[in-house]
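Input: one structure, supplied below.
Excluded from the complex is one protein chain; the other protein chains are retained at their positions.
Chain nomenclature is as follows: A and B, assigned in order of appearance, with residue numbering initiated at 1 for each chain independently.
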Amino acid sequence: MTPVLDLAGIFVFALSGALEGVRKRLDVVGMAVLAFFTAVGGGIMRDLFIGVQPAAFRDTGYLLVPVAATVIAFFWHPQVERAMPGVLVFDAAGLGLFCAVGTSKALFYGLTPMHAVFLGVCTAVGGGVIRDVLSGETPTLLYDRELYAVPAILGSTAMAMLNALDVRGFAATLSSAVLAFTFRILAMRYGWRAPLARGISGPE
Amino acid sequence: MTPVLDLAGIFVFALSGALEGVRKRLDVVGMAVLAFFTAVGGGIMRDLFIGVQPAAFRDTGYLLVPVAATVIAFFWHPQVERAMPGVLVFDAAGLGLFCAVGTSKALFYGLTPMHAVFLGVCTAVGGGVIRDVLSGETPTLLYDRELYAVPAILGSTAMAMLNALDVRGFAATLSSAVLAFTFRILAMRYGWRAPLARGISGPE
Partner (left out) sequence: MTPVLDLAGIFVFALSGALEGVRKRLDVVGMAVLAFFTAVGGGIMRDLFIGVQPAAFRDTGYLLVPVAATVIAFFWHPQVERAMPGVLVFDAAGLGLFCAVGTSKALFYGLTPMHAVFLGVCTAVGGGVIRDVLSGETPTLLYDRELYAVPAILGSTAMAMLNALDVRGFAATLSSAVLAFTFRILAMRYGWRAPLARGISGPE
């Protein structure tokens, strides 16, 4: 079950990367690069930080799914853009899934719970940061005040706590992912914002 | 033979990095940083993705050649700039060589042919992407529509196919590199372009 969910998460993230490529008028190579690194960049970071070979270079699904997302965005980007509010829901699901899976993998390799939470968050948000750096922008994660890292911190922490209580496997992954997903959806719905340093007002 | 070719490829890439530093009016430290990462950044990416220590940190040639290129660009950049059309031919040769060598190394470490092709392309184009990100620009690879990744895909695929047919070593490397090189030169000569997503027109 998890591998299918995993590839679904990768597909949604890859699609958002490829669409960013279309918006920036990149060529098809640029679209594919953004699709790939948005989708698997966070997992690559996690695996390098754990000290193992990135999973993305073992499993062909991690290459084929971004290619498929690029093809879809290439031909049908207006349709996908119009479906974007729906895509944001899938993106939130990918966020939840990735933070849970990332935390779990780090714990499996013996990292401390605190590092596992950190790497869970990296898995979930790292790809978007790489996408923004590659497309020549300050990562939105750093300034846009949307609660995007915060739900991932919540989901990763839940995963690490469940693991400490010996709750593992699909049940732990699913409940942590649902927690992060729900919080993310609520944050979008109600416009919750991350704080700025005391006395500072926002960029605009 | 291959090590000499390899250092020649590194020299040409390092020179292009150092010249980019001159154009951006970077100081000598900036020139050296761009020279180094343009030349060996792709190989470092490949090795990290394979899960082995980057070769650049074993062999002193990988450090000395970028230093030499920096010194040359520091004193004689006007002369090198004037020779640039010639340098583009060497760059195409480096592109061909790096994609073949990168694919071969990934296959040697047991990656799938598809991943080996991907890492061959990373080896060839990754340094230029790092150079652009470090010098504060969107990587030209992503938007400029020049066929740069495409010849590398071609050469890497040829290398992986020859490997599957048990053709290895110098003959395989040379023929794959020549294929990528030739295609790159033809693409420059005839102005072949990578496509944009359907219905999108270019940046300018």
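Here is the rule we use: contacts are C-beta pairs under 8 Å (C-beta built on N, C-alpha and C of every residue); 3 or more make two chains touch, one makes a residue touch a chain.
Quick caveat, the model's predicted, so the values are computed rather than measured.
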item: From A:L111, A:A172 or A:A187, residue that would touch the chain that is not displayed; value: A:L111
item: Contact set of subunit A toward the excluded chain (per top definition); value: 48-51, 111-112, 114-115, 118-119, 129, 133, 137-139, 141-145, 148-150, 193-203
item: Touching residues (missing chain, whole complex) on subunit B; value: 21-22, 24-31, 33-34, 44, 48, 52-54, 56-58, 60, 63-64, 73-75, 77-78, 133-136
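The rule is simple: only the chains that are shown with their structure count from here on.
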item: Whole-Å separation of chain centres (CA-atom averages), subunit A against subunit B; value: 29
